[in-house]
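All protein chains of the complex are present and in place, except for one that has been dropped.
The block that comes next holds chain A.
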Amino acid sequence: MAVPVPWACCAVLAAATAVVYAQRHSPQEAPHVQYERLGSDVTLPCGTANWDAAVMWQVNGTDLAPDLLNGSQLVLRGLELGHSGLYACFHRDSWHPRHQVLLHVGLPPREPVLSCRSNTYPKGFYCSWHLPVPTYIPNTFNVTVMHGSKIMVCEKDPALKNRCHIRYMHLFSTIKYKVSISVSNALGHNATAITFDEFTIVKPDPPENVVARPVPSNPRRLEVTWQTPSTWPDPESFPLKFFLRYRPLIQDQWQHVELSDGTAHTITDAYAGKEYIIQVAAKDNEIGTWSDWSVAAHATPWTEEPRHLTTEAQAPETTTSTTSSLAPPPTTKICDTGELDSGGGRSAPFGTRVPVTLALAAAAATASSLLICGGEGPPPSSLTAPACLPRARRPVRTRQRTCRGAGGRSRARRPWFLFCTRAGGPSAFFSDTICRDPGGPGPATPLPTTPHRPSRLPQRRRATQLTRPPKTTPPRPCPLGLDPPTPATPRSPWGPEGSPSHPQFLLLLQPPVCPRVSVATIRL
């Protein structure tokens, strides 16, 4: 009797021990996935361990301090996104892994934002959605489309995961469409719906391939052409009308033209020589809303080639581009031709003496030259020859606030960028509006950059005004005649001589009568 019992007992004991052992040291199962809400507190138990079991916790392989423990449970307060990770607890002494939790911290979904649009009328429409606030955990969306009592199929977009497409089965329906979307994740659920008529969601894509070209021999015209958007399936039966807007780059005010058909238009009131930005939008003739504005096109109206004077010692390469935007050639004569410098290259710094016409011609070679003319409106169509053109060794920048002329006219706050020469020339020519740099404080401040696409220029009162320079010099009347700048102290407004990165300026002087002066800026 006694012999079999101990054997039986041993066997049972051994089995029990084995089971217990197996339980405690079972092969690691897949981690338990847990989602918790941002900002909340969570307590992670170490699997089935007792509260007082001796365990160590790690997150992503890094040990966690024991003060986070409550017995064998890990307590995390005020969950942040950084708390997401793989948490594991180990038997403290044997380092046997006991339990793993993959923790994801996130948010329940807010109400989704749903919108539908038909850019392929009458083929169909699409709906797209997004969450206004991210949830940081996976979400599933479910879209249903109802037309009255009929359910319509919304096919998922192959490329975008938050968009689906619906085909119109019937056109000209009086029954509204209702699109509902529900979003859910491990932490919550939300939904929204929109209803609309077939016609109200029609919005084409913007016109494509907008091209603007100058019209030869027409300095105030620009020809604009574009194409109907390729996504619009049937422009014949569902024609589009177009809205064109244009402005010179240096202005903020748009001009608008509405065109009921055709994919071309000629602008006839462009300012000569100014670069324009042009955009087009499209709309179905009868229904829906306007498309977004197209990609902008830039163009400058045609301008006449500058004529080369025979007195020039050397003419740089003639222009080949018809889009050069110079004002009509100045018919200025150059005094002191003996002093003519031949350095009229494109990159000639302004420190060298460059005759005005040469510089103009050089600039003409640059297709991207930009001309801004001072004074009211477009520059005069022709510059009559002054008696004598001043010419400088160094450019002089003046910052006079007012220049009082003989006639009492004042020109306030215009920066004058001059070529000035020794006043061997007739001072009468220079009239009284030319002000020299008082030689006052410091180097001139850098000029504002010429308009780069598509940045906008600072506010201007008129299209042709330049930004006012800082008012560092006190206003004073402009002396009659011009004192030549001392050669030893050339005033270069751009710091180091001839820094080509700044826009170069030229002053073209008009006839001796005060003070219509054009300021030409040429970007070399």
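Miscellaneous remarks
The rule is short, and it goes like this: contacts are C-beta pairs under 8 Å (C-beta built on N, C-alpha and C of every residue); 3 or more make two chains touch, one makes a residue touch a chain; residues count from 1.
Methods note: contacts and distances are computed from a predicted model.
For the omitted chain of this complex, the UniProt record lists the protein as "Cardiotrophin-like cytokine factor 1", which is one of "NADH dehydrogenase [ubiquinone] 1 subunit C2", "Kynurenine--oxoglutarate transaminase 3", "Cardiotrophin-like cytokine factor 1" or "Protein transport protein SEC23". Contact with the omitted chain, checked across A:110, A:176, A:245 or A:298, is made by A:176. The hidden chain makes contact, of the residues A:67, A:93 or A:236, with A:236. In the full complex, chain A makes contact with the omitted chain through residues 122, 148-149, 168-176, 178, 195, 199, 233-234, 236-239, 285-287.
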